[in-house]
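Written below as structure tokens is the structure these notes are about.
For this view, one protein chain was removed and the others were kept in their places.
For reference, chains read A, B and C in written order, and residue numbers begin at 1 within each chain.
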Amino acid sequence: MEDGLEIKVRAAYVDTDQMGFVHHSNYVKYLEYARWEWFRFMGLPYKTIEENGILMPVVDMQLHFVKPIYYDDLISIDLEVKLVGAARLKFDYGLYNEHGQLLHSAQTILAFVKKSTKRPCRVPDAISSLLSQFDLKISAFSITV
Amino acid sequence: MEDGLEIKVRAAYVDTDQMGFVHHSNYVKYLEYARWEWFRFMGLPYKTIEENGILMPVVDMQLHFVKPIYYDDLISIDLEVKLVGAARLKFDYGLYNEHGQLLHSAQTILAFVKKSTKRPCRVPDAISSLLSQFDLKISAFSITV
Amino acid sequence: MEDGLEIKVRAAYVDTDQMGFVHHSNYVKYLEYARWEWFRFMGLPYKTIEENGILMPVVDMQLHFVKPIYYDDLISIDLEVKLVGAARLKFDYGLYNEHGQLLHSAQTILAFVKKSTKRPCRVPDAISSLLSQFDLKISAFSITV
Partner (left out) sequence: MEDGLEIKVRAAYVDTDQMGFVHHSNYVKYLEYARWEWFRFMGLPYKTIEENGILMPVVDMQLHFVKPIYYDDLISIDLEVKLVGAARLKFDYGLYNEHGQLLHSAQTILAFVKKSTKRPCRVPDAISSLLSQFDLKISAFSITV
């Protein structure tokens, strides 16, 4: 986990279903929450990205459910971010309980789209420089975000 | 119920919570579904209203939970629509199970907002004429929608 | 706000709709979050209540939408809790933006139901004593939670 960034989410009551644990669709919200908190931590809130005319829709996602998440569980989310080609961003996620057990792993791929034209575009400079700065950090500290 | 309009919604699995019935927040979605189906039936889909530059946000809602709704229940929704002043639309809803028992009653008040300015505006002509035509129908047939 | 309890919620991207602000159904989740955080703060997490065989379904709610909540807004939620008769709990909520402007006010009434029988029951002792202890606190400090 990147210097001091700890992404935690608490499973809400509304997130459960009658099986007695969190419904699989709600994990998707936890992943979204995690990646925008990561962007915020890196100094580039997703809100700012949209205000600069770029949307980042999810184009692909894979979710693997290992153990259930129960109401009120406090979940830690690890994530790893990578540029894929010139126009895609890949996030890998691990969700852990308070005992460090892996509950869930996932991957999402996001595209970049111009808000004005709704057409795909290349990764904005602000994001690629954030990622390169971030790679430096990683190599310097030998850690995985 | 207006000549031939029957609004039915089936409670989805994702709508339940660990109490074993539909979570109270999901009723709000059923009400939204019901009012847009009513507009569609009246020949003025909400999509068309938005395409004509008008948004209709909810400004007030009251929900009364009488009996639980369970997964897979098929619910009938009755609604009554009234103009309130020059700029608000009031919907009253009744949700019934297949035995005709009242499960839920609700009221929502919607405003009219110009999409371009995000400022409140008066009821659009298309909607007020739809409602007056609809009042005629009601008086002619002596029915409550 | 009760000594040190600050309930804050950040509007998630998934909570918005195509009007460009938070969909009215999602406020219901913010209210739920606020009341369970209040119970946690008071030393009686809702999870514990359920583990002791009591469910607390919402039986009535009223929501008044004053100003929109936008994506990524950080919202402060004030709440006031009162016992209503012997079997209902009433919560009044105020949602404020970072400038202290009221965005939303709401009221929810919750019943107590035995998990085993799904029948209504009186307020559990743990909750009434929590509330009476809490009233003492209020009178002592002359504050509104």
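We adopt the following convention: a contact is a pair of C-beta atoms (placed from the backbone, for glycine too) under 8 Å apart; a residue touches a chain by one contact, two chains touch by 3 or more.
Because the structure is predicted, anything quoted here is derived from the model rather than measured.
Mapped onto chain C, contacts with the missing chain fall at residues 13-14, 16-21, 23, 25, 71. In the full complex, the hidden chain is touched by chain A at residues 18-19, 24-26, 28-29, 32, 50, 55, 57-65, 68. Within chain B, the residues in touch with the undisplayed chain are 12-14, 28-29, 32-33, 36, 45-47, 71-72.
Going forward, only the chains that are shown with their structure count from here on.
In terms of Cα centroid distance from the overall Cα mean, chain C ranks first.
The distance from the centre of chain A to the centre of chain B, with each centre set as the mean of the Cα atoms, comes to 36 Å. Residue numbers of chain C whose C-beta contacts span two or more other chains: 28-29, 32.
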